[in-house]
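Here the complex is missing a single protein chain, while all its other protein chains stay put.
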Amino acid sequence: MRFLFKTDYRQDLRLFKHGGQVFWYGALLLALAAAPWLLPDYWVSQLIFVCIYAIAGIGLMVLVGFTGQVSLGHAAFLAMGAYTEAYLQSHGWPFVLSLAFSALVAGATGIIVGLPALRVKGMYLAIATLAFGFIVEEGVARAESLTGGNAGKMLGSLEVFGLPIDSDQRFYYLVLFFLVLVVLGVMNLLRSPTGRAFVAIRDSEISAQSMGINLARYKTTAFALSAAIAGIAGALYAHKIRFLSPDQFTFLQSIELLMILVIGGVGSIYGAIFGAAFWIVVQQLIVLAKDWLPPAIGQQTGLQPTVFGLILVAFVLFEPMGLYGRWLKIRTFFQLFPFYRKGLFRRQKSYMKSERLK
Amino acid sequence: MKPLLTANHLSVQFGGLKAVNNVSFEVWPNEVFSLIGPNGAGKTTIFNLISGLYRPSAGFVTFEGEKISHLAPYEIARLGIARTFQNIELFEHATVLQNLLVGRHCHRHTGWWQDLLFTPRVRQTELQFRRTVEEVIEFLELQHYRDSMVAGLPYGVRKVVELGRALAMRPKLLLLDEPSSGLNVEETEDMGFWIEDIKHDLGITVIMVEHDMGLVSRVSDRVFALNQGEELALGTASEVQSHPAVIEAYLGGTEDDGPPPSPRPAGGGDGGPPPGGGSEHV
Partner (left out) sequence: MLQFLQLVASGIAQGCIYGLIALGFVLIYKATETINFAQGDLMMLGGFLGLTGTLALGLPFWAAFAAALLVMLFFGMALERVVLRPLLGQPAFTVVMVTIGVGYLARGLVTMIPEWGTDTHVLPVPYKDQIVSLGGNGTEGGLIMSMEHVVVIAVTALLIVALYLLFKHTRIGIAMQATSQNQLAAFYMGIPVRRINMLVWGISAAVSACAGLLLAPITFVHANMGFIGLKAFPAAVVGGFGSIPGALVGGLIIGVVETLAGFYLPEGFKDIAAYIVVLVMLAVKPNGLFGENLRKKV
């Protein structure tokens, strides 16, 4: 086990707590940078999806994992980002501007969707966001002049500062860059007052406001940031798929994002990234398994929902801290070896927590 | 000298129940002012009225001469009123340090975009916050728990952390709702010392709701007794304790109306958490 002797408060403010972390994260970044050379094209393409899902997942994590507000309509923000990007690109905006604007539009939508959060909580909020999700989905399908409606909308080829992004390799670097950017931004938030205010709201609204936190303002901020990050993911997704249609941004998509968080582990940035990677890998495994399974199972469209449903239930029941939690346990096991106690991470059991007036 | 806080004919109703009925009092700077009364007397409700969680149905509260009853809870906090809660409302899934840092929230002057970039200004305020918080940690001897998650802490420590979080605000007025409930004798003793120090060394005015009359008589300058939302008596601890209306209220009520104001009976001295505390049954 590593003991950190702290001599200065500044140590606690660092993003990386010790040299080992710097080394490992450096190595990881290097490996990720080298990936396009080492992996076949197909997997690079999948890696792009991992990055995009991870960005969207981090966005949702800001809201769900850190601020404790539910959103069952996050696909709407992806859609806002994606369609704004497509629209602006077709009108000749340079990528950097159009992307920023897409994030802005999605963020503004987030503020609107977050309005109910100022009055209602928990399941009421969940249902309000769900309602917004459906309305946006329908709106996208109906606003044919802007979005191409159900017929869909094509995107042109992408160019960044004059450099054509014409291969998955290049696009991968672009996406990776944004992932790193988003991760750093959210890490910054978490070590500063805004992030702490989010967490405070998540854990106790009553005492958050008694500590001087303006609930309305921070909830709105959380919604806006979360939606803006989802908007970035949406814009990148648009360039990856190059064809947008409303059925890519449905309620199920919103649910999938939540599943990614639960599988990865709610409450940490790692969770979103682990979850996204796991999600894509399992999807690929299912595609591979189709040929091996008896056709009565393998050829059914229900295979994927079954597998994901099973995984989700299993995670909630047996590993509620998600993949990240499992990783923490394994790491702690080796660090403490042979002193690891079985109950170290045991879930707190409490009698039913009630939001109701007692 | 002007009073720091006044309650003027405060009333609030829940349905047909007059939880607080025409209550008035003044709290002077740098005193410890205790509210006592049987269970359901309306003590916590008065705190909620002061900190803006409830709106009075009649009457108002002033702080430093200004009316505050129309303000939102966060605005009231920013004026320098900090509080703790009867059933501990900490940020369970954060460390003690983070909890205390939230206490500094009122004193921030950076926006979220600066936080996003972690500008030098943010860094500087963070370091300042940290220094203040470390003072509080030292004051309450929480060094040992600095980086522990609140969710795993024993009840007594949480109680102290909550006090610390309120102190980290460097408030002018501190509202303590049953600071000793659920604490054992020794911890209650410590709590008494801290409250005295808070008054003398930090110069913070304290309003305290407390059932433990031992603690009340030890630290309070004045005691305000109420029952069923109405004032019974106001005076020093011994005056109030011997006031016939107070004795009547405690003894005349039904069995479960709470402990009589004898020295040290309250909180069921076993130090166990009240049944509502819940989550620390592992």
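Chains: A and B, in written order; residue numbering restarts at 1 for each.
Keep this in mind: a contact is a pair of C-beta atoms (placed from the backbone, for glycine too) under 8 Å apart; a residue touches a chain by one contact, two chains touch by 3 or more.
The structure presented is a predicted model; accordingly, all values stated were derived computationally and were not measured.
Student: Consider the whole complex, including the chain that is not shown, and state which of A:31, A:96 or A:297 touches that chain.
Tutor: Going through A:31, A:96 or A:297 one by one, A:297 is the residue touching the chain not shown.
Student: Where the complex has a chain not shown, which of A:34, A:281 or A:313 is the residue touching it?
Tutor: The one listed residue touching the chain not shown is A:313.
Student: Check each of A:15, A:127 or A:216 against the chain that is not shown and name the one that touches it.
Tutor: A:127
Student: Quick one: say which of A:60, A:79, A:222 or A:262 touches the chain that got left out.
Tutor: A:262
Student: Tell me, which residues in chain A touch the chain that this view leaves out?
Tutor: Interface residues of chain A facing the absent chain: 64, 70, 116, 119-120, 122-124, 126-128, 130-132, 134-135, 138, 141-142, 206, 251, 255, 258-259, 262, 266, 296-297, 300-313, 316-317, 320, 347, 349-358.
Note that only the chains that are shown with their structure count from here on.
Student: Taking each chain's centre as its mean C-alpha position, how far apart are chain A and chain B in Å?
Tutor: The mean C-alpha positions of chain A and chain B differ by 39 Å.
Student: In their complex, what parts of chain A are in touch with chain B?
Tutor: Per the touch definition, chain A meets chain B at residues 9-10, 12-13, 185, 188-189, 191-197, 199-200, 202-204, 206-215, 221, 225, 267, 343, 346, 348-351, 353, 358.
Student: List the residues on chain B that touch chain A in their complex, please.
Tutor: Contacts found on chain B: 51, 53, 72-74, 77-78, 82-83, 85, 89-94, 97-98, 101-106, 108, 110, 112, 114-118, 122-123, 125-127, 130-131, 134, 151, 165, 169, 276, 278-282.
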